[in-house]
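Of the protein chains in this complex, one is absent; all others appear in place.
Every chain is named by a letter (A and B) in the order it is written, and numbering of its residues begins at 1.
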Amino acid sequence: MASTVETDLSRPPDTYVDVRTQELQINMGPQHPSTHGVLRVALWVDGEIVTRAEPDIGYLHRCAEKIGESVTHVQYVPYTDRYDYLAAMNNNLGYCLAVERLAELEIPEKAQYLRVIMSELNRIASHLMSVGTYGIDIGAFTAFFYAFREREEILRLLEWICGARLTYNYIRIGGVMRDAPQGWVEDVQRFLDWFEPRMDEFNQLLTHNHIFVERTSNIGVITVEQAHDYALSGPNLRGSGVRWDLRRDQPYLLYDRFEFDIPVGTGIKGTVGDCWDRYWVRILEIGESARIVRQALAQMPKEGEVMAKGVRHLAFKPKAGEAYTAVENPRGELGYYLISEGGQISYRSRIRAPSFCNLSILEALLPGTMLGDSVAIIGSIDIVLGEVDR
Amino acid sequence: MSAAREVLEILLKEGMAQGLSLFEGPQDPALVVPQGRLHEVCAHLKRSRLLAFEQCVLVTGTHMVEKTDPKGIVVRTEGFEVMYHLRSTQHHRILAVKVILPAEEPPTVQSVADLWRAADWHERETYDMVGIVFEGHPNLHRILLPDDWEGHPLRKDYLYPREYHGISLEVDPQWPAP
Partner (left out) sequence: MTMTLASAGSIESAVAASAAGSGFWLTTLLGLVLLLGFVALWPMFAIWLERKVAADFQSRMGPMYCGGFHGWLQSLADGIKLAMKEDLIPRDSDRFLFWIAPAVAFFGVFAAFIALPIAEGWQIADVDLGLLFILAISSIGTLGIVMAGWSSNNKWSLYGAMREAAQLVSYEIPLSIALLSPLLVVGSLRLGDIVAFQSAADGKSLIYWSGNGWFALYSPWTLLAGVIYYISSLAECKRAPFDLPEAESELVAGFHTEYSGLRFSFFFLEEYAMMFIVSAIGVLVFLGGWQPLPWISIDFAALGFLGKLVCVGVVLFKAVFLVWVQIWLRWTLPRLRIDQVMVTGYKYLTPLSFLALVMTSLCVHCGDRVIPTLF
């Protein structure tokens, strides 16, 4: 008699044993070398693959917005340095532009040129820090030192003009703190001439290194829809191919007088919007910022006022109103929403931090990747916890 | 500059402008949307081709305390305000949307987190700091402050707790009270 037992091919054989017992819940941070600050990412991992990720922020919360309602506008400018401490000039600039818009102040031309030069130098320094530490996250230690060697030069120039290396308080309401000292402009020119060949060296070391490309391409791909959904801005948005830059599309200061390109990610090493694209956009932006600084140095008037007339620093009162002003931070769109009632202290000062929005994409990007990739992805988003938590 | 005037005209043409008004304001004009229509209007703002506001850049909550000027006229009414700033990269516009909430406890407004994921964290922060409850939000918990913190710091009548888990938070009596 033929056997009546039929083999059910859809059922796994009885020798198949699922050895997984439970998911591992692991904390990345708050003390971790690669989270770029006090960030905790709660990961649920299945072996090496992340199944769920929840960023937990607030470890660096310093009541910035409450302080904004307690001190005067002029007193608040040094506080703005401390949010994105790697791009402090841009923070200063954003707040001062917001207050000046409410007060309808005219800024003298030389001050505007100095503001542009400072912002762009700080952009170069911030991007160098970002790509250097990204190298360390991936394991290439030497690239970090090369990037920091150049950054030291920029910090020396900034210290020369305003006395501080990291938190400058240089861009003030009404203009800038003081004029460039004698010899400073030539030194910046010399720095740019020395610096631009160094980027080729850096690219040779890290950017085109096969292992680095393998680690970062096709990882953490952000589509354009996702980017808009999470309100990404800056290199994160441009890495996905969207050519949006506030310096070009909503010009402030004198950016319409300069010629510069907006680099976007094109997916040359993998997919458009992967980690390598974001990193590559930052590298190209360093070159573009150097271009802008050269043009600004050439166009800047030799003599001129650096502070607007009639700004009563000890009793500064903008007009009543509410306005949202945005500038292009190295990390994205930095905005200040101020509600002023015409007094010395603003009624509400809200900071739109780019890293706050950029960080929220982690809960969508990390699941499905490996643990080593999560480090690469967090590094490519380039967050600074100072402005995430304020 | 907020494009509220332009947007209001387009909304009038597209027939979505019931109940909407314009807040002229000395600086940025804002589109004032009544509380019940927020989600509808925002969905239209996102999906309409002429408007196409793909990014929700900022969500702000403010606690408004009643203020009368020396003549006795009320310049600021009691309540809460929620401001949404939306950006359209296609049409190069930024729009300020204002929702005025009465002084009830807790102040509630519809959540737009399902339209823009960015609003998710911003709304959590607004809840955390000002205490505005967003209906329909998937995960409305405190984000910046610890989960067991009491009070909403950005309220104008907020008093600092005197101690937290054994850590003393005595305020210096010289400093002006919030």
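The criterion applied here is as follows: a residue touches a chain if its C-beta (ideal position, glycine included) is under 8 Å from a C-beta of that chain, and two chains touch if they have at least 3 such contacts.
Since the model is a prediction, treat every value here as computed from it, not as a measurement.
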item	value
Contact list for the unshown chain, restricted to visible chains	A
Touch criterion as defined above, residue of A:Leu192, A:Leu205 or A:Ile262 at the omitted chain	A:Leu205
Residue of A:Leu39, A:Ala53, A:Ala98 or A:Ile138 in touch with the missing chain, whole complex considered	A:Ile138
Interface with the unshown chain - residue positions in subunit A	24, 26, 32-34, 48, 135-142, 145-146, 149, 205-206, 209, 211-212, 214-215, 370-373, 375
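Please note the rule applied: only the chains that are shown with their structure count from here on.
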item	value
Residue ranges of subunit B touching subunit A (in the complex, touch as defined)	2, 25-28, 30, 54-58, 60, 62, 83, 85, 87, 89, 92, 94, 96, 116-118, 120-122, 125, 129, 142-146, 153-154, 176, 178
Parts of subunit A lying in touch with subunit B, wherever the complex brings them together	57-58, 61, 63, 65-66, 69-70, 101-102, 228-231, 242, 244, 249-250, 319-324, 326, 333, 335, 337, 339, 347-348, 350, 352, 356-357, 360-361, 364, 389-390
